[in-house]
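The complex appears here minus one protein chain, its other protein chains still in place.
Now for subunit A:
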Amino acid sequence: MTFSPTNALHDREAIRVKAVLYDGDSEPMTVKRCFSVDPHITSFSNLYQLLKRAFHLQGDFEIYYQLPQSTETGKRPDVFLSLTSDFDLDAAFMSSSLPYLSLKVEPIISSDDGQNDWTFLEAIEAPITNKVQSTGVSSNVPFHISLKHQMERTLNKLTNAFSDVTRRGPLKELEWQCHLDCEGRLLGIDELWARVFQGGGVEPSLRKEVWPHLLNVFPSDLTKEERQRHLNMKSEVYYHLKSKWKAKCPAEIESITHLIMKDVLRTDRMHPYFSCPDDHQHIVALFNILTTFALENPDVSYAQGMSDLAAPLLVILDEESIAYTCFCALMDRMKGHFLLDGKAMTLKFDHLSQLVHRMEPDFFKYLMSIEAEDMFFCYRWLLLNLKREFPFDEAVQLLEVIWSAATCTPEGVSKGNSSLILIQNGYYGNDTTSGDDNESDDSDQDESEFSSLTNKPVNQETKLLQLPGPYHLGDGNPFVLFMCLAILSIHKDYCMQKKMDYNTLAMYFDKLVRKHDLAKTLTRARTLYNEYLSSFGETKSDIGVKEESKIPWCNRESIISIPPKASHFVEC
């Protein structure tokens, strides 16, 4: 080692260090870090920690330093000395820190016996999962559609595009009265749901009264008076819960309230209801609802997006406590979206992917080519039931349709089950179950449409039958997926023609936030949903499937019944 007189440590306050990470192999990695250290206070362990942080290393590693320039060649020789102690470090500082200290960092890679570094996973480690019926995307299967079928489809799409989306219009006051008996009991929640689903929503004046029914807030068979008492009771509970956290020290819950406030302040502020100062009671009410829910449900807590779901409830119901009650009911259905495990979302991505595969095969092929068949770019759609994709007023209408389309709620098969009726009656073309039918022309047209659908080639039917059944698809609300599918189907030609790559595609749909056309999308979604339901509605054997799947969560044991042998830990 050469000691140069100018290199005396005491007159240097900082030494520049250039460190390079090597990875065991001969080929050097390009990861470099440059920093300075004070030689007087930097110990070996300081340096070690510094490097560990600089390279985000987790395991052990070794440090080497490069010898200084040789006086003959003027170059630094490619010779590295091991640096393992404070003594080595002093030597390095003294001998080799001009113009900078060059370090090499080599992670120690565990030996090659291939045994010690194995982690044994066991089935019992898995959390209890819902029984999921899934058929797996058997890709590479060409999707043949006969010419005849294709023409039929085109024809269907054409007729649908021209027909009015709300075949019967939203539920009207008079009709609503028909759904109630003399004491105000709801006569059949199934019929109500089917009517709302078909009509594409509820008259705005009725929303306040009908929404709780769409969200399964009430136990069945309550008179109007009893329902009011039920709501009053729920309200009292809410005010109690609210006062509980209001009494807490603000600092205690600050982390969560801060998060909620941030989102509340930018949720639907364009809407007249929320276009008010930040401390307006409407904003505060939304904040209170979300905070109460988050603190009362620590397993779900608060997550971005919930404010989007709560805002329409508050706007329509216009009463904090009732909005809270409905929000809880809604979260019963949707909390899976916001759980950390991501299972609900994974399932929906999977189902949407299968759906696109079966129903829009050409588009699916394109998605595969840009590696977007995972459908991740539809995240927000699925997370928020497409609430952000449409203008507020249309989104509210869509929410009604989606809520009334649920086939399963967390308690099992949904109490109001429009799809059941649709299936039983062969979808709404033959619908005779509810209300007065004053638009017979339209339904005639529907019937002819459906009969043409039922004559489809068999292979298409079986393709669709490979999809999860209506009780499983979309985790109990298949229609949301069909709305997504409809949006994709409307925009697919443009996307494919422009040959968008993954990012462009995602950005394209991002730019369409609140700009989609509900009437058009809803029409397309219904057409596609019909097609799907028809393949399930026809086969009698399907009834058996439905019976079995009535309680979709009852089989949770079966999925983790791993043979005892496998579930023992293997000692290693």
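In this section, a residue touches a chain if its C-beta (ideal position, glycine included) is under 8 Å from a C-beta of that chain, and two chains touch if they have at least 3 such contacts; residues count from 1.
Here, contacts and distances are computed from a predicted model.
**Q** Look at the options "AP complex subunit sigma", "Probable electron transfer flavoprotein subunit beta", "Microtubule-associated proteins 1A/1B light chain 3A" or "Large ribosomal subunit protein bL20m" and return the one that UniProt uses as the protein name of the missing chain.
**A** Answer from the UniProt record of the missing subunit chain: "Microtubule-associated proteins 1A/1B light chain 3A".
**Q** Using the definition of touch stated at the top, determine which of A:319, A:374 or A:517 touches the missing chain.
**A** If we include the chain that is not displayed, A:374 is the one touching it.
**Q** Considering the whole complex, which of A:14, A:121 or A:276 touches the chain not shown?
**A** Among A:14, A:121 or A:276, only A:121 touches the chain that is not shown.
**Q** Given that one chain is not shown, which residue among A:185, A:269, A:365 or A:491 touches it?
**A** Reading the full complex, the residue touching the unseen chain is A:269.
**Q** Out of A:62, A:173, A:341 or A:501, which is the one that touches the chain we can't see?
**A** Considering the complete complex, A:341 is the one touching the chain left out.
**Q** For subunit A, which residues reach the chain that was dropped from this view?
**A** 21, 23-25, 29, 31, 55-59, 107, 109, 112, 114-115, 117-123, 125-127, 129, 132-137, 263, 266-269, 301, 303-305, 337-343, 345-347, 349-350, 353, 371, 373-374, 376-377, 379-380, 383, 388, 506, 510, 513, 559-560, 562-563, 565-567, 570
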